[in-house]
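Quick one: the structure is below, questions incoming.
Complex shown without one protein chain; remaining protein chains in place.
Labels run A, B and C following the written order; every chain starts at residue 1.
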Amino acid sequence: MAKLWTPLILVNLKTYQEGTGKRALDLAKKAEKACRETGVCIGLAPQYTDLAPIAESVSIPIFAQHIDPIKPGSNTGHVLAEAVKEAGAIGSIINHSEMRLRLADIDVSITRAKELDLIQVVCTNNARVSVSVAALEPDFVAIEPPELIGTGIPVSKAKPEVITQTVKLVKLVNPKTTILCGAGITKGDDVSAAKKLGTEGILVASGIVKAKNPYQVLLDFAQAANAV
Amino acid sequence: MAKLWTPLILVNLKTYQEGTGKRALDLAKKAEKACRETGVCIGLAPQYTDLAPIAESVSIPIFAQHIDPIKPGSNTGHVLAEAVKEAGAIGSIINHSEMRLRLADIDVSITRAKELDLIQVVCTNNARVSVSVAALEPDFVAIEPPELIGTGIPVSKAKPEVITQTVKLVKLVNPKTTILCGAGITKGDDVSAAKKLGTEGILVASGIVKAKNPYQVLLDFAQAANAV
Amino acid sequence: MAKLWTPLILVNLKTYQEGTGKRALDLAKKAEKACRETGVCIGLAPQYTDLAPIAESVSIPIFAQHIDPIKPGSNTGHVLAEAVKEAGAIGSIINHSEMRLRLADIDVSITRAKELDLIQVVCTNNARVSVSVAALEPDFVAIEPPELIGTGIPVSKAKPEVITQTVKLVKLVNPKTTILCGAGITKGDDVSAAKKLGTEGILVASGIVKAKNPYQVLLDFAQAANAV
Partner (left out) sequence: MAKLWTPLILVNLKTYQEGTGKRALDLAKKAEKACRETGVCIGLAPQYTDLAPIAESVSIPIFAQHIDPIKPGSNTGHVLAEAVKEAGAIGSIINHSEMRLRLADIDVSITRAKELDLIQVVCTNNARVSVSVAALEPDFVAIEPPELIGTGIPVSKAKPEVITQTVKLVKLVNPKTTILCGAGITKGDDVSAAKKLGTEGILVASGIVKAKNPYQVLLDFAQAANAV
């Protein structure tokens, strides 16, 4: 299984056409190459169906995009933590803005992930909610103001105070939580800015998956992450 | 890709421990063997993560347990029809009682599946709802009174009139729809009974996945399906 | 209790500020006046909190905007059919595009409403879904292409074929269902057009609630409904 370290660049493939099936595998190989070249940890969160094929083909850390707050049993159509683990994922995004969960379910999802040694990256939308999530003691909080997702306007520029507040308050409640910065990241500069504000990596989607040259952008991101 | 014919035995692996990862693949191989031995079509609906590994290992028809009513795009954590297709599924269960959908979303899910030539098996809970679904023109309606699921009491015994009514009324609205019978099926007799009531196959889960000897039960089911 | 007849003008107050509390009551009195003046049946669907105060103040038919598919019991925060009935509602909208329900829940909601002699107005988004709903035998189907809601572009102009198809197909499946036309209606002409396409009334919201002079627009609508 792949190891995880910071700074972390976590690439969410969503259900983009450019991030499905063979194209997801292709992206994974580029990410692996950029990772080797720069020494920066690049993780990938493909669709459930692509977890196994990708996890066995590359050695970078692979995440699920979501797990359901369930145990093995009668849950047709749901996503079982044990299943994503056996498919090769080392962790999961939880509570992404496109997959918001009820609070009690975030709690159960984190607990289930911990039982299986899956890393939890829990998404939040503002500083207050970030603190709320930090109280549940996940490994990572990824702060992503939803109104900036996919805009190309980085939160570090549009709302730097959201990041600095999150960093400050989360550390008070739970100093072990690692903070990622998401939404609107498209350039190496955005990655440096996120780091300067106190986060230890980024959560990115279209900025890589929809890029003309994803490998080049990954390199750019990774070098920026290293430079700060 | 595997072909599909009736009578159909469709095995839903849910998120059972016995139906996850390697154990899912093992079940798939038993299903394939029983299929070859009897000539009866046995389909399998594993978890999303197991679709690709199973589809490339066996030649029986593989289904997703659910697809979301979405197009490629920003839908973190959702299940894209294109993704299950590329993973090797030839169809999907839709609206299982453990994954009920809003009506407008059943409509979109069926449409999306048709666009990709994925077979649609839409679950329903009574005769009236079966007719309602038949109006959306899916390939299959699987009638499963939810109160019988997992009980070992077959609907053909507990509520045969639900099946006969469904068969009668669905054929009026949409004669092309094929009807499966689900819930509580554990023995070959239950399969014969379902066929005698006018259905063209069964949807089964724990009856196979939790059986001590799934292969033997599958053989029993398939022989019963052949005999009627 | 108020009686209901066609052509019906059903006004959905949503959660508009102009349709909350005293302003809802004020609108109800205007609707009652327009109803008396024209002889056209004008129904009102205020928020739950306004049902009782309005129902005891005016004698036009009052509807809930939604009921939950539940029986009396432990359902904190849910909307009980018995409660809206006792508050004075004679029926309920079900499955509005802003409150879409799972198919099995539409079925239960219709059944629960029938048990209590509450009139059911079930919203749909296209002809196919309208037929699907008609199979559940509600009193009314209100066809409202969601993309036109609140636009001021009437469905009778933008997509007349959706209405004529719905009328044709619904009557085949269930000739007792009365069809209303919704989305984008702002002028008397739109009401006439809806009637000419074969519907027996309209479902309207912002066209009345957000009008500068709701009484005048109601008169205009009612006269148009009468004229055809």
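Note that a residue touches a chain if its C-beta (ideal position, glycine included) is under 8 Å from a C-beta of that chain, and two chains touch if they have at least 3 such contacts.
Given the structure is predicted, the values throughout are model-derived calculations rather than measurements.
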Among displayed chains, the one left out touches A, C
Checked against the full complex, the residue among A:K22, A:R36 or A:R100 that touches the missing chain is A:R100
Missing-chain contact, candidates C:K14, C:R102 or C:K159, resolves to C:K14
Given C:I9, C:A87 or C:I119, the correct residue touching the omitted chain is C:A87
Sole touch to the unshown chain from C:H96, C:R128 or C:K195: residue C:H96
Chain C residues touching the chain left out here are 12, 14-17, 20-22, 45, 47-53, 65-66, 70, 72-80, 82-84, 86-87, 93, 96-99, 149-150, 205-206
In the full complex, chain A touches the hidden chain through residues 95, 97, 100-107, 125-126, 128-129, 131-137, 173
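Everything below uses one rule, namely that only the chains that are shown with their structure count from here on.
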Touching both chain B and chain C we find none
Distance in whole angstrom between the CA centres of chain B and chain C is 37
Cα centroid separation, chain A vs chain C, in Å, comes to 44
Here the gap between chain A and chain B, centre to centre from mean Cα coordinates and rounded to Å, is 34
